[in-house]
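Just one protein chain is left out here, and the rest sit where they should.
Chain naming follows the written order as A and B, and within any one chain the residues start at number 1.
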Amino acid sequence: MQTANLLIVLLALSAVAYYMARGRSVALAQPLGGIRNLHSLPFFYGMRAAIWCALPSTVLLVLWLLFDEHIISTLLINSLPEGQQPASAAEYNLLLNSIENIASGALRAETAKPVLVAAAESLKQLQQTGRYLVTAVVLSLAVIGMGWGWVKVSPKLRARQQVERVFRGILLACACVAIFTTIGILLSVIFESLRFFQTVPATEFLFGTEWSPQMAIRSDQVGSSGSFGAIPLFVGTLLISFIAMLVAVPVGLMSAVYLAEYASPRVRGLAKPALEVLAGIPTVVYGFFAALTVAPFLRQAGEDVGLEVSSESALAAGLVMGVMIIPFISSLADDVINAVPQSLRDGSLGLGATRSETIKKVIFPAALPGIVSGVLLAVSRAIGETMIVVMAAGLAAKLTANPLDTVTTVTVQIVTLLVGDQEFDSPKTLAAFALGLMLFVVTLALNFVALRVVKKYREQYD
Amino acid sequence: MTNVPEPLLKRGVTAMDNAQYPDQAVGEPFADDHKMSLRNVNVFYGDKQAIFDVNIDIARNEVIAMIGPSGCGKSTLLRSINRMNDTVEGCVVSGELTLDGEDIYTAKMDPVALRARVGMVFQKPNPFPKSIYDNVAYGPRLHGLASRRAELDEIVETSLTRAGLWTEVKDRLDQPGTSLSGGQQQRLCIARAIAISPEMILMDEPCSALDPIATAKIEELITELSQNYTIAIVTHSMQQAARVSHRTAYFHLGHLIEVNETEKVFTAPEHELTEAYITGRFG
Partner (left out) sequence: MTDLKNGSVKQTNLNQSRSDIIERSLAKRYRAEKRFRCYGIMAIAFGLMCVALLFTDIISKGYKAFAQTYIQLEVTYDANLLGIADLNDPQQVVLGDFQGIVKQALKNRFEEVSGRKAKRELYGVISNGAGYRLRDRLVANHQLLNQSETLWLVADDDIDAYYKSIGSDAGPFVGRMSEQRQGWIEQLTEAGEVELRFNHNFFTQGDSREPELAGIRGAAMGSLFTLIITILLSFPIGVAAAVYLEEFAPRNRWTDLIEVNINNLAAVPSIIFGLLGLAIFINFFHVPRSVPLVGGLVLTLMTLPTIIISSRAAIKAVPPSIREAAIGVGASPMQVVLHHVLPLAMPGMMTGAIIGMAQALGETAPLLMIGMVAFIVDVPGGFTDPSTVLPVQIFLWADSPERAFMEKTSAAIMVLLAFLIVMNTLAVILRKKMERRW
C-alpha cells in the first residue's frame, strides 16, 4: 500500500478506536450513575485508545521508511553469489545503481550480466515483499493497539494522566528537533570534513594561499593536482563583508537613530515599514540586482574615471549586501536605543545638552553593547550570505584586498563545488563540507557571543 | 507665544470644578525680588489641558515646594520652567515665563542655554553609565566651561563637595556612577546639576525613590544649597515640604490654589481645598 494511503487508514483506524473506547467508557459509567463516576472524562479514554492505535504503528512506519533502502540493499548484496560481492564502498554503490537501473527498466536487461538481471528480479521481489510486510505489520499493530485501548477501559483507569504524559512527550520531542538539527549539522559537516582532512592536511587547508579545487580524476592525468588553501576564500569573504558593513552600519545606525529620536510619529510610521521592505526581499533578487545592474554600472563608472573595475567586483557584491543588511542593523539598533531609559535622555537634556550630544555622549555609550552585538550578528549574516555573492562575485580565488578586483567567498565555493553532478567521495566535494564547517563554527561563535551580550544588555535595563 | 483658541481652554473642565477654584491663587503668590515669574501659564498635551492659568513668582534664593494630589500638574509646570516639555510630542505652553526678566519662550532664548541656567534633578536617580567623574564633568564639558584638566578637576571636586559626596567617592572617581547606592546616585545627580553652576535648580520628587536616611541627607543638602541657588521642588511628602521649603504652593487638577509661607499653609491654610488635602481627606 502507498505510504500516504497507509497513513490515511491509520488515521481512520484511530478515529474508530477513539469512538469505540469513548463509547465503552460511557457505557461502563451508565450503571455507576453517570460519567462523573469515571476517573477521567470519556474524551481521555477515547484519546488513550487512539494513541495506542496510532502511535506505535506510525513510529514503526517512519522507521521503516527511513531504513528500508538500507535493509533491502544489504539483503540484496548479501544474496549475490560469492565472487560477485563488491570489494569497496564505491563498487558497492555502482553495483547497486546498475541493479536498480535494470529493475526500473532504464538499463536494457538483455545487455546486462545475467547475475545482475537476476539480482534486479530479486530486488523487485524484495521491495514487493517489504511493502506487503510493512503494511501488514503496521495495520496489525494498529488493530492490536485499538483492541488494547478498548479492553483496558475501566472506571478506575487513569486515562487522563496517561494521555497527558504522551502529550508532554510529543511536545518534548518537538522541542528536541532543534537539538537534533544542530547535531545533524555538526555530524554532517564534521564527518565529511574529517574525511577531507585525511587527504588534505588541515594546516594546508587553513593556511594555504592557493585554491584550485580541480582534482585529477585519474592519477595518471597531468595538470590539475588540486590545491585546497582556503586563505584566499577567507580574505574574499572578509573583504565583501567589510564593504557590506561599511554601507550597512552607518546607514542602519543613523536611520535607527533618526527614526527613534528625531522623526515625528507620522514620518516614523511611513519610513520604518518602507525600510523594512528591504528585509523582505529574497536574496536572489539582490543577487540579480547586483549582477545585472550594480556591477555593470560600477564597471562603466570605473571606465569613465579610468579605473579598471572587474565585472564581478567585490565592490558590487559588497554594496548590495550592505543594502540588504541595512534593515537588519536598523531594527536591532532601534530595539537597543529604545531600551535606553528615558530618564537618561532627560538627565542629559536637563543639563543643557542638545539632542545630538545626548545621543552621542549618553545614548550611544549606554547602548553600545547592544549595538556591538547587533553588528556581530550582521557580520555573521554577511559571511553566510550566499546568493548575492554566487551571482555577483567571481569564482577565481584571488588573494587581494582591492575592492575593484574579483574575489570569491566561502559560500560561493561551497555552491560551486556541490552544484551539479558530483561524486560524494572526491576531495572536491568533501572540501565543500570542510568550508561549511568553517562557516558554521565562525557564525556560531559570532552568534553565541552576540546573543549573550544582548541578553546581558537587556537585563541591565529591565 | 502660542495663542490657544478659546474653546480649547474650557475643554475638560466642568462648571462644577470651576466653581471651586479661585480665579487667582489665594495667599501670596507674588514676590518683589523674583528670580522667575510665571504669568497666565497654560500647558496643553495635544488637546488636553494640564495647567490652567497659573500666576506665581519664585523669589531669589528661596526654596519653594509644590504639593498636590497626583496628576495635579506640578511636574508638568516644573518641566515647563526649563523647557524640558519641548521634548514631549504635542506639548504646548502659553503665557509668560520670565527668568530675571527675560522671557524664556521667545525665539531668542535658547533652550540649551536656558537649561544650563536652570538645572534639573529627576524623580529617579539617573546617573549616566559612565564613571563618577565623567558624570559630574559631563555638563562642564558640554558647555566648554573648563579649558584645562585642572579646572575640570576643581569643578568636579567642588560640585561633589557641595553635594556632600566628595568624601565618600574621592577614592573611586573612575568607578561607574551606577555602582553607587540610590541615595548616593541622587546626590551624584545633584552634583552633576550644580557642576554647571545653574542659577536655579528644579527638583522633581527627588526623594521618592529613596529610603528615609538617604532622604534626610538630600533634604539637608537642599537646605544648604538654598544659600546659593533658587530651588523649586515638587514633592509628594508634605513633611518634606514643611522641612525644606520657605514657601509652599498647592496645586489641584492643574489649578494653582494657594501659595503661602510654608508654616502658614500647614497650620492655617486659607483655601478649603488646601485644608482638605493637608488634613488627608484626599490625595
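A few points about this structure:
The definition used in the following text is that contacts are C-beta pairs under 8 Å (C-beta built on N, C-alpha and C of every residue); 3 or more make two chains touch, one makes a residue touch a chain.
Keep in mind that what you see is a predicted model, and the values were worked out from it rather than measured.
Of the chains on view, those touched by the hidden chain across the whole complex are A, B. Contact with the chain not shown here comes from a single listed residue; of A:Ala90, A:Val115, A:Val151 or A:Met254, that residue is A:Met254.
Contact between chain B and the unshown chain involves residues 110, 112-113, 116-117, 142-145, 196-197, 199, 227-228. Seen from chain A, the chain kept out of the figure touches residues 66, 69-70, 160, 163-164, 167-168, 170-172, 174-179, 181-182, 184-185, 187-189, 191-192, 250-255, 257-259, 262-263, 271, 274-275, 277-278, 280-285, 287-289, 291-293, 323, 326-327, 330, 352, 354-357, 359-360, 377, 380-381, 383-387, 390-391, 411, 414-415, 418-419, 424, 432-433, 436, 439-440, 443-444, 447-448, 451.
What we mean here is this: only the chains that are shown with their structure count from here on.
Chain centres here are Cα means. That of chain A falls 58 Å from that of chain B.
Remark: chain B residues 82, 84, 87, 89, 112-116, 119-120, 122-124, 126-130, 138-139, 142-143, 189, 192-193, 196 touch chain A in the complex. Interface of chain A with chain B (complex): residues 264-265, 341, 343-354, 357, 361-362, 365-366.
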